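Note that one protein chain of the assembly has been removed; the remaining protein chains are unaltered in position.
And now, chain A:
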């Protein structure tokens, strides 16, 4: 059986997407709100935002017919209503946020299972109960008079009970921790003067008894000869605030009061009939059943359906999005004014509407009868006729139906594959474009290519722009991946009590969507690892004299053609000797122990089957996590490296190539090899004069260029390529700068500047450490040949540079 209304089938995707986003967003706000020391100190805007989010989820869930989600959201909304209106008398922040996170998780889980028809809808009633209890706690146990009366047990007066039976209602003061215990003592005392027949709640040992007594009071039914003695006992009982003799009449009075509130007489609000209305305009009054949580949401659906057989002119209440629409509909019913040729179809549709209790045609003549009554009601909820254009700017809590429509206009959800295909095509167009415009055939032509060159420049401009736009489509700031870690750290802080802070750096760095998706899992493992294994317990920190707060820093940025994301903790760090011993024990060594550098040793941590923590915790320790992380990163051509300082902390660095990115390169030749230098790092290409080449006594060579002495790197020598040109004056010098590093590269000759798609080297070649040797990857050119692309960072800075950067 489908979980939602069939008519809503088409909306499922939108619902899942939007609600999912809202919940993600909610987590973020909750994280922020939790920073406040007291609930009263939470930013009002945050409270409003949470309230609005829950309201929207409630609405959309109700529209989808998902009562369970809707009620849960409703309970949370109620909770925040109390917080927003500050009607609470006491608070419990920890319990509140615990519940909020649990509810948010429950909703998320429900969303995930929604499309799977085998999994039934989850029953949230227990969680809702918890929320209600907490809400009651916030409001103070007494509650208000109305609430008490509404909670009077229905069967308190038995039909055939004797007339000499007295009913006393007791209320306990707020300070009383366990009224049920007091009640037991009291009832025992009363036994001396009276025969206690029944109590409400009936069972004082019941777990709920306290709550019931706090909310509704304690009712004692007894038969006695000595009323004075009974009342004396009652008045002297511990913690009893007051007691009263409760009679049938009192109950009736209250019940009647409640009744008149919840089910008012039918009356037609003002504005239903306008004086200058045509006769053909029909008016229907629709009432919804009591159990319908959000009639306004149902009304939106109903109105949309009606649109197929009639023209709906207006409704009362006019604005289904208004906060008071639900109340107005519950109170007065929904009035729909429409013009139709097919009255029967309209009526049938009205009757078959979900949760519709009744749908009647209303005549103008009825108004005359109702008029006096209508006047007697407050006009607050009754929409006046001039409110027909209802979009007051203050009204921000929009219902999802309307929101969805609005979103469709400004946003479009596209399948990622289509975007990928587009990106692939654009990459190829760019390459093809450079293949055409710089085709070798053109060089041999004698004719004037002026017009061709003009058009090709135009074409290049356009393709460049096209490429930029398409690339930006897929770019997402890393903060989306980072934000999720907030939650991970928070949860771990709660269980592990490590009070770790999570700090973001460079979270605006934009990377490809696929990288974000891929990052989620590895980041979570790494962050968990940092908190679980890296950060010490507060006691351990105090013992080692660490004053700085335990911090995990996530940072992101670009370096050459890579996105670098690192997770740094200021925890215990790792002990190289211990890791070595463990690696040896686990048989991970592939060469003699003495040949391992410290860096290589630390990287054992991410090898398969390695876990330094002796104890397996809830979060990590089985040694399966990190090697999976490493594999996942390697799958996209990335690298995971580990660095650590015992006592200072560890750094896990993920480097992912912007693999699909197209870069401008300057291609040069060395011997017969084609080598490409990323154009971004190229400052200048020049021919070098013999007198500018300086050799120092140690044999280091420099090139003197405009007051600067730059190291000379002969590419042929550095890259072990055979070439005849070793004299700097015969080749071409290229002055390059990457970060803080500068050098002059010597190549045989410049071939061209072009755009290429960088492909990282196959992971099979990892053992060659090509990156460390200054090679970023390769690229297949338009003619099928390949060129090698340099990694300027390691070429110019070398290993030392990377060391310094990792700090």
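Keep in mind that, in the parts below, a contact is a pair of C-beta atoms (placed from the backbone, for glycine too) under 8 Å apart; a residue touches a chain by one contact, two chains touch by 3 or more; residues count from 1.
Keep in mind that, in the parts below, contacts and distances are computed from a predicted model.
A.B. asks: The complex has one chain missing from view, so what does its UniProt entry call it, picking from "tRNA modification GTPase MnmE", "RNA polymerase subunit sigma-24", "Purine-binding chemotaxis protein CheW" or "Ferrous iron transport protein A"?
C.D. replies: "Purine-binding chemotaxis protein CheW"
A.B. asks: For the chain that's not shown, point to the residue among A:104, A:667, A:755 or A:787 touching it.
C.D. replies: A:787
A.B. asks: Among A:108, A:460 or A:759, choose the residue that contacts the chain missing from this document, as touch is defined above.
C.D. replies: From the options A:108, A:460 or A:759, the contact with the absent chain belongs to A:759.
A.B. asks: Which is it among A:170, A:240 or A:721 that touches the chain not included here?
C.D. replies: A:721
A.B. asks: Taking the full complex into account, find the residue in A:190, A:654 or A:775 that is in contact with the omitted chain.
C.D. replies: Of the listed residues, the one touching the omitted chain is A:775.
A.B. asks: On chain A, where is the contact patch with the chain that was removed from view?
C.D. replies: 590, 672-675, 719-721, 759, 761-768, 770, 773, 775, 778-780, 784-788
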